[in-house]
Structure formats: structure tokens, C-alpha cells
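Input: a single structure, listed below in C-alpha cells.
Right, chain A next:
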Amino acid sequence: DIKIAHIYGKTGPFEAYAKQSHDGLMLGLEYATGGTMEINGEKIIMIEKDTQLKPENGKALLEEAYGDDEVDLAIGPVSSGVALAMLPVAEEYEKILLVEPAVADSITGANWNRYIFRTSRNSSQDAVASAIALAGDNVHIATLAQDYAFGRDGIAAFREALATKGISLVHEEYAPTDTTDFTAPAERIFNAMKDLDGTKKLFVIWAGGGNPLSKINAMDPGRFGIEFAGVGNILAALKSYKEFPGMVGATYYYYELPDNPVNDWLVKEHFDRFGTPPDFFTAGGMAAGIAAVEAIKKAGSTDTEALITAMEGMEWETPKGTMQFRPEDHQAMQTMYHFKIRVDDDVEWAIPELVRELTIDEMPIPIRNQ
Partner candidate 1 sequence: MIHSVLSGDLPRSRILSIVLLGILVCLALAPFLFPGVRTVDTAARICVFIVLVASYDLLLGYGGIVSFAHTMFFGIGAYGVALASTHMGRGFDAIAVGAVSGAMIAALLALVIGLFSLRVRAIFFAMITLAVASAVAVLVSQLSGLTGGEDGLTFKTPRALGPAFKFGKETFDGTLFGVKLNGKLLAYYFVFVGTLVLFLFMLRVVNSPFGRVLQAIRENDFRAESIGYRVVKYRVAATCLSAAIAALAGSLYAVWLRYVGPDTTLSMEIMIDILLMVVIGGMGTMYGAILGATLFVLAQNYLQTLMGAASGLVEGIPILPELLSADRWLLWLGVLFILSVYFFPTGIVGRLRNQG
Partner candidate 2 sequence: MTSPLLSTTDLTVRFGGHVAVDAVTCDFHPGQLTAIVGPNGAGKTTYFNLISGQIPASSGRVELRGQNISGQSVSQRTRAGIGRAFQLTSLFPNLSVLENIRLVVQSKAGQGFNLFSMASRHAELTDAAEAILKRVRMIDSRDQIVSELSHGDQRKLEVALLIALDPAVFMFDEPTAGMSVDEAPVVLDLIAELKDQSDRTVLLVEHKMDVIRTLADRIIVLHNGALAADGAPAEVMASDVVQEAYMGRGLEGILEDV
Partner candidate 3 sequence: MSDPILKLEGVFTNIAQYHILQGVDLEVPRGAVTMLLGRNGVGKTTTLRTIIGHWRAHQGRVMFNGEDITSTPTPTIARMGIGFVPEDMGIFSDLTVEENMVLAAVGGPINSARLDWIFTAFPPLKTFWKSEAGNLSGGQKQMLSIARAMVEERQLYLIDEPTKGLAPAIISTMARALKDLKDQGASILLVEQNFAVARALGDSANVMDDGRMVWSGDMAQLGSDAELQERLMGLSMETH
């Protein structure tokens, strides 16, 4: 038998993400095994573990998976903090941890070890894609992000990517994670931008609640000619984008954006089984599931060293097209999508329409694990 552990934060604030991720993973395994759930004649056994979003639990559960359950490979988790705590365990037990969907750069950066692979995008990919999507002539960009490592790192990557396009940021605003009143940040941004000419864009990265976009929008930034730019999100969150027709940005996934057989299968099956389109994290889960199966097939066994050899540089098909594990840092290189928001009253959420695909070659993603 082949044992795979899915270790992720099933309960807690990210419950919705977790469910998508797991559904995607199972669909991926199913797709890649042609519905048999067997690889090379061996049955796949899935073990689920709930970290409750606590790093110490993630660590203990991964140890349990490797040590007591003797799984061949583990997948997860949702939160970057938990992932970072789990990384050394993979090294200790010399087994593979396939990270999905945690995004922190340092997972395949400073804290990386050779047993770590990641199918989800990292923050740099988001940032670089956004920079390409927003760049243009006479564009002035200000940013708003949460005032902690994730937000600051994200903006730093974005700033770097923009610099390569010859654009520098007008203003960087950071607000505490638990901010509910965005009047002050908005005023500071307005004051910084109102006297500029040309296109003015406010780029917002904000994870979790708070919903700064609509709050700032309520203060009528149009008065100063300021437009919003942002990144993709889950469908539920896209509802709030309905206020921003025409908003542009770059996203990781929306089910109508990619055009390939894997995605077609995913969309169809997901509608059939759940009655809803696949969501943001479903795609990633599926990519991870397919990657696992392909890797074992390619390696011909579940031996760790064989797997690593097989996976480094491996290319495989996902709902987002072909992905590739970069040999240097085991990060999956993948397509991103430049979108523009369209509002359709018959659709519950705002639709990110494809402007253009940003291919792997177009995006110079820095390698940060050296």
C-alpha cells in the first residue's frame, strides 16, 4: 500500500480553505489514477490529520505520520506558520513533505530543506504577476498591506518586481492585521496620491477579514482618480469585488481562466458532485494530488531518494496547465492570470475575466534558498 497523509487545519478560521484543498487533493488522486486510486497496483491510503492551525500540532502530527503511521509522503498544510514548523520534521525523518497551499516565500526560501516540495504558488509569484499586470506608462502605484511579515514581504517582492519595470512605489501603507476602520490609512494614501497626474492605482494585499477594499471604496477614491488593483481570492470573497468593475490584477486561479483538459475535467466533476464550481484552493489541491501520483509512478517506488530524483525538474499537468518543480528550490513554476473584473448580475460574484496568461517564462521568480 501507499500511505499518504494530508495534514491541514481542518478546524478554525481557515476551515473553508481546508475543505477546498482536501476536495481538490482527492479529485487529483482520482484523476491521476484514472479512478482506481491505485499506483502501480498498490492502493493509496489517505490519512487525514487536523492541525487546528497550531504549529505545534502540525509538527507532532507530521512526526506521527512519519513515525507511527509510516506514511510515504505527507501533504499540507494551509497556514504558512504551521508549514514552517513542520519543515524540519521532514528533514529529521528524511521523508517528503509536499507543501500545499501555504504561500510564504521562506518555505522554499530560507527555511527550505531538500525534502520539501511545494505545488502552491509562493508570494513572489503573486507579486511578480501583479507587477506585470499593473505596469504601464505613467502609472503611479501605492500599496496597502497588513503590518506583519507576510504583508511586508509581499510588498517587498512586489516592489522589487516593479523596479525591474522601472516603476517605483509612491506610497507604502501598512495597517495592523485587526484594523477595522480604514479611514486613516485611506486618508494617508489619498494625501500621497491626490496631486499626481496619470493613472493611479492602489494595490492591496490583505489576507483574512477586514475587507479594506470596499471600506476605502466607500470613501470615494474616484474623487482623486485612484483605482484599485488586487489579487484573486476565493469565490465568496469575489462577491465583494462586485463594487469594482474594471479592476485589474493577477490571480492564481479562477475556474474559467485556464483552458486545458485537466481543468475541464475538474470543473465538470466539481459541478456534478458538489453543484458548485471548483474554487481557489481546489485547483491547488488537485495539482498536489496529481503531482504525488506522477512522482511515485516516475520513481517506481516510494523510496525517498528515488522520489526526490524523480520530482526535481518534473513536469506534470494540472488544472493550471503544465507545472514544473524547479530543481533548485523545489518550487512549482506555474502560470498566473492577468484579469479584469466584469460584473454580471446573474452571477453571485464578480468575474475575473482573462486579460492574458502570464506564462512561466515571463515571470522571473527569484530563488531564495541559497
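Convention: contacts are C-beta pairs under 8 Å (C-beta built on N, C-alpha and C of every residue); 3 or more make two chains touch, one makes a residue touch a chain; residues count from 1.
How these were chosen: all candidates are chains of the complex that A comes from, given by their letters.
As the structure is a computational prediction, the values presented were derived from the model and not from experiment.
Note on this complex: chain A touches candidate 1; the remaining options among 1, 2 or 3 do not touch it here.
Touching candidate 1 in their complex are the following residues of chain A: 10-11, 15, 50, 53-56, 59-61, 63-64, 66-68, 80-81, 84-85, 87-88, 92, 104, 106, 111, 147-150, 152, 176.
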